[in-house]
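Since the structure comes first, as structure tokens, the remarks are kept for the end.
Missing here: one protein chain of the complex. Every other protein chain is in place.
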């Protein structure tokens, strides 16, 4: 790493010149820039390979392969599905449900969290009701869902959205509670009203909690949509799982799960990027 | 409110006597002490009554009562179950599963969160795998669960524990990341090692996140246990739900859900108490 | 985890079943009337497992010793597990009905005309690969329709509330569901039974073996005595069902607690007719089922009677 | 000159379960418009509590604060308050922190940027516009806070030890800057400090608080302006004021 001074900041033009620091340009090598990411990604790859190899070896040898299938079979099944279009069709449907459900649920949850998180007393009154609603196993209400919302895509989107809602809501509301009073007061002193306090302090300060809510709820967007498809549907990855399971086609079940994991991974990556963007100001280590 | 000086703190016996504040005894009226709680609880009661009355009125009039039943029927059903022992038996089983699942999942999640939250690099490598596992709809793996763990109580406890684990884990790990470096450094300066940092700083400082994890996962302990009972139901509240639904007995379904909500309420209350206990040091408003 | 190891004379059997459909009424009777106790047999775990896959998993893991389901489940299991064995016949009729919304009823028309009228409709089934789907597939193919294109099959799961609810709210146009959903729907005035193989509407399915109990060879070896006892008790229960109608009506009322009386009244004669005469598996009935399953494409190949049914369970 | 800020029977009690900490009791103070009031007092005597009340941040347990003749119910845009503890937004860099009050007042972006840059220059933070608060030293954070407060163009300034964390030289420069700003305007300043010299150098009036905000000394400082720290050292008036204040502070201890 060679460093060359680029800009000297010690010359304030006003009466007060700081005896301060100096900014330098840093020539970072490829490794300085990407070394960390390389290590992480190769570790992940390694781990993945190890798991797959172990799985392949174990299947049929130590564990009954009718229940765990084997990676090669799964890949073969994915290939079949890819060729005959099953994969694209069903994945596309599920992805739509997941994304819609996630966005709607997260938006509603964030809004609810910010509104109720700030209105302490109202939140305290509603809390037990919210928790009671949240605690109801949605599958138990599947009949009601079917009757009220039908068996179309709406129902799956709603199921996904509902689960996401609660997780984002509770995490956001909790984060709002933890916001530093000093910062809120600072905005009040600058003449900020409720709106400004919400957007300029509460929102950025509770970002971490909100993002945890998002991260935690990504999987539930998937689970919600898939459960919806298990309950009532004739397409989507949930249907594929159901169909394969009924035919004892474990490779099919796992193939669908692999696709789900990939979707989860992508969503998780997106949330991670948002996290990075929002947390720029935080120390790295 | 009458106030009488009780103790004067201005007399430090050393060389430095602070010109500080004075402690006074406060005579709080009954209302000062319990007014807040009274308002909250009566609002909740009122809300509950309103919801129940609306439900009762709506059922059969505006909404088909075969799908939403009605409060009186539900109460009657609960009475029947209470008398013939169904209620106590099944509830007891489910409560055991929930509590065991919750405790195991929360303990494992907290441990994992504290360990991996501190080991940043390891966490980053594992993160996608954890999220992938987490995203798998557990119902889809029901056959695997049955093969590996059977259909006994273990399976339900495990299902509950797994869901709780992820939620507590992710919330705790996120909270650990947010802990003030200054406080950690303070402990390092006092000669604290990893263990001390974990117990004396990370643990208390991340309590809020951990508690959010707990709060968020209470419902999933219930849902996990009930799903387990739906997967292979022979007893428990999940069985009651399944049985009632199969008999087209909506009142039965809702009666079981009411019991679940009560359990959720109690657990939530316990978490709330813990929250209060742990957050004593925080400003009230 | 669940007592699969015990093999004493007066032993325990864990019997899993898919649901609480009419097929398992004999088990209920045998339990209620003490037939199992008479045989010094006690039932351990009695899980409702919902799908054939889970019954298979539970059998393989030893969680249950016997699985109650339909022939589809037994044949599916046989495809992946050559230890699969069929032990008991419960219902010798295809007890799935096509139910349509409203009170249109059967009306007139031949079977083919009725099937053609279902073209383009949304039909609720319990799930893919189930006997309910098989019936629709079979009927459509017999009528020269393609079930994949000419109808939308919707999975509703095995609970009555969802099925009847979906029909009532018009989310599906018809149901292909096991008894007593049809009777329940009729009693609730939601729909009417449209095609009923059990009532002889589908001649090629007459005498079809459908409600069965199956197991695995290793368990049969291990628990030979218990299974024999089970068989005897079920035999007595089947006798009860085919006997006094009012007694059956009583017991059915207890079994399907909460089902409207009208539905129960209608069910009793149907049940008496379709209940197997003997717990032993009759070859001719087996063959009807086998043909049906292969023809409707539910299974690729079905084992022969002699492979799947051990000699002591044959009629 | 008319009275701008006045308090009447002001009491602040922090209640916690069955006991209350009284930080301020029956506190009286009148601040005339356009004056510079320095406040001295021992650590923990209630100075910050007082400022919080004057700023409308906290509500009094008893008594009231009047601002421009009206009872103060909450914070006002024309009262600027530099709190004792740091409240820069950690997710904004210096530039955007300083812009914040203008943002809330709806100043156009361009104007805002320029005004902020000018203020940052004045407090000697030029070159650090894009540092986040955690990347600044303690004194730099303090100066950024000062710049932020000034950015709101308040007509009344409440300051809680603004220069305590700065070196002598910088403190001197900022004192001069503050006086320059103040003398050119009608601003009213309440300035809490621990430095007697600073209090006298800056104030038209010095108030010394004892325990619970009891006013021990309230004294006009009639030294001619501009005042020079070095010259003051030998001014007999200054020396006597200094002695009086030091004695009062010492006395408050016992």
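So that you can tell them apart, the chains are marked A, B, C and D in the order they are listed, and the count of residues begins at 1 in each.
By our rule, a contact is a pair of C-beta atoms (placed from the backbone, for glycine too) under 8 Å apart; a residue touches a chain by one contact, two chains touch by 3 or more.
Because the structure is predicted, anything quoted here is derived from the model rather than measured.
The chain not shown here is in contact, across the full complex, with A, B, D. The chain that is not drawn here is touched, among residues D:13, D:42, D:148 or D:214, by D:42.
Touch with the chain omitted from the figure is made, among D:78, D:111 or D:167, by D:167.
Summarising the interface, chain D meets the missing chain with residues 14, 16, 21, 40-44, 47-49, 84-85, 124, 131, 135-140, 143, 160-161, 164-171, 194-196, 246, 249-250, 252-253.
For chain A, the residues touching the chain absent from view are 3, 6, 10, 16-26, 28. Touch with the hidden chain on the side of chain B covers residues 7, 9-18, 20, 23, 180, 182-183, 185-192, 196, 200-201, 204-205, 207, 281, 283.
What we mean here is this: only the chains that are shown with their structure count from here on.
Across B-C and B-D, it is B-C that has more C-beta pairs touching. Inter-chain centre distance (chain A to chain B, centres taken as mean C-alpha positions): 21 Å.
Chain B and chain D, compared by their mean Cα positions, are separated by 46 Å.
Each of the following residues of chain B touches two or more other chains: 64, 67, 143-144, 147, 230, 245, 253. Shared interface positions of chain C, defined as residues touching 2 or more other chains, are 53, 56-57, 60, 159, 161-162, 165, 168-169. Listed by label, the pairs of touching chains are A-B, A-C, A-D, B-C, B-D.
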